[in-house]
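One structure below.
One protein chain omitted, others in place.
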């Protein structure tokens, strides 16, 4: 019998095991093909689809097209023991600071220009986060891409030769076609994904402007998908530009109308970053007490996204709008 | 040592063997990152980049966004012994009828609504085409996707259990994560690819309207890429909508300005099919003599794409324009 | 116009159209499946979601597409992406039905569209799998639409292009094909067939009006399971015929 040699098996936990047939069955029975109105509030969407212990992820970096209104609602409702695939800045920081995270498929959690995340340090070094399984940004996306393709794994040349492989759940094999070593990344099927988009219709057909990060991959790699959108548009608008629909409705479970939903992050062509707002988190999150005070003020202290926006104030939001990227030749 | 069992190895020839490091080296040394004017005629592009015996492919189905002006020029220049990945209608039919094809990675060559391809039958049954290696449409695209990802293979559940596997060059293994059988498709790196797009700038940044077929994958899976475009636009137009550039310039070797380049096929939002023109080929290609007469008239009988368009005539082209798909709510 | 007697092709389209389940995703191949989908959308299944392999999802089928990639396949559609999007949606279990054709079919619903005769020295080279193999591998339920002739309904296809039940119970799963998927019906020019749940072999379900069971048996190259009760399909209604002839295929491309 011909065989492929397994050269190495990562010792990291596969914290979200998968079964492609079970995922197919889910997609068959739990995802309606009908055009059903899915518009609901953040509160309703998170209550309905996010649960203690679920494996959850958010799309794009924390300050760019980030589902912040959904991320804050997760904190407000205190969902616990979350298992998270982490490529994040603000949103995961909030969850870590609120003590909601138990296990991490981590790629990068930090504050970019403002350095490392104190919330991550506290949560991991204290043992509150039980497990960190390591992946590169490419690898975690390709794991979702595998799920999105409906296949059990995808090869890559990333992570080879490093400790990343050892502390991941990947395997290294000899490619049966050319004989060279290649890493196999197991598919990642999330229980819940949160994605913020520019526009959606009430059924969940979504369109994005500017870079699409890993929205297409994550949307196809989850069992429940909550989308928040800056604007809810009539389906006729979607049908006019079907080539812009990177997330078709049948993938979506909830559509939340969230103008300035990425604040204090940005939304291309609509509003820029609120640097002041981001710095406030950066400063306050340096200590556990400061982080708690921030959460008290901006999350627990307001009932919903509208109250959050009221707290930020029209004037500051308007300044973000003025700083937006523009389409110009 | 842990191993992965190889359950089956397809007996079909891998008619375009690959080496990812060699492909990387090609991409490093033969693909300029500089913004260089690449505009040239069909004649020049085909002379420069298509050669006897090369492995070549065209993107999308024969009547939809098909690089017909390039395909006709390949015939005109009589490039021989082509090895082709075949998912095609009109364009591959022309090559088969002209006796240019030696080996096929075949998925579908036919006339869709008008039935089977007599040119394919003649070419294969006579032994003029030496080899047909079988793939599904999904499989051939995923083979290009593997190359586009820079990885040696991609898994799929297609082709399992059928004669497709036997007459392909795929392998079936037990997935090392879940133990279920899965097919591994070897990467496909083409020597030359031909793609027709809506607009490109002179450097080769390309944008497409409507479905994109497998343009993104093929453009990233070839050593030489000749693009024909309905319109050459200033780079400022590209920079205004960078989120529409599915083929960035550095992938492109030649940009050919080809209005009505897909004729008698269609181009979404610009012109519809020329049914009369397609039927003419369907009828004439039923016999070898008829096919030859068609080639004499529409390919050998005209010097270039402009002469072809003159032969078709303004009025008929205008009728195609009237039949175009429109963006309307 | 509806006075003109219906043809077997028209009847076959009507019987196929009635199999569409409303509110499901359907992978539509070139030809008869397109007509059946358009008819279904105008009659019993107004909320089907047509999916065409080159990227169109949720099109409004106002005009008959002539090709699986042309603009009519995403006309006023919900998304118009690429072949990977649709094929991978199918592989992930999002496509409920697939409508397929082929040159040959066997008792387990395996289809051949590659060669007649030996693969390497064929008597007839057929177009190839196209998306057929993918659809038969990944869609939950496939329905074949066939001319009913002895040379097409054969004990063993010359080449298995698109998997039916392969060699019988358990074979799809053993090969690694998705659990719970497989063919459920064949609509032919003579009859409607399904599959016996025990043996997974093809079974006559209902003949077309005016067709006898014997005629079906005579035109089938293998032992078709004939149950005690064989139904008779409803003939095309006047409205079905009107839709087909006046709205769906007024140019008579297929009918």
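By letter and in written order, the chains are A, B and C; residue numbering begins at 1 in each of them.
Everything that follows uses one rule, which is that contacts are C-beta pairs under 8 Å (C-beta built on N, C-alpha and C of every residue); 3 or more make two chains touch, one makes a residue touch a chain.
As the structure is a computational prediction, the values presented were derived from the model and not from experiment.
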- Item | In the full complex, displayed partners of the excluded chain | A, B
- Query: Among B:130, B:243 or B:280, which one is in touch with the chain left out?
  - Reply: B:243
- Query: Just one of A:67, A:150 or A:213 touches the chain that is missing; which is it?
  - Reply: A:213
- Message: So one chain is hidden, and I want to know which residue out of A:50, A:120 or A:227 touches that hidden chain in the complete assembly.
- Response: A:120
- For the full complex, which residue in A:4, A:50, A:164 or A:193 touches the chain that was left out? A:164
- Message: On subunit A, where is the contact patch with the chain that was removed from view?
- Response: 60-65, 86-87, 89, 106-110, 112-113, 116-117, 120-121, 124-125, 132, 134-139, 141-142, 145, 156-164, 167, 172, 180-183, 210-217, 266, 268-269, 272-273, 275, 324-325, 328
- Omitted-chain footprint on subunit B covers residues 20-21, 23-28, 31-35, 147-151, 205, 220, 235, 238-240, 242-243, 245-246, 248-250
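FYI, only the chains that are shown with their structure count from here on.
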- Averaging each chain's C-alpha atoms to get its centre, pick out the one most distant from subunit C. A
- Centre-most chain, if every chain is reduced to its averaged C-alpha atoms: B
- Message: Taking the mean of the C-alpha atoms as each chain's centre, how many Å separate subunit A from subunit B?
- Response: 36
- Message: Please tell me the distance, in whole Å, between the geometric centres of subunit A and subunit C computed from their C-alpha atoms.
- Response: 40
- Residues of subunit C that touch two or more other chains: which are they? 56, 74, 76, 80-81, 84, 91, 138, 178
- Among subunit B residues, those touching two or more other chains are 142, 156-157, 180, 182, 210-212, 328
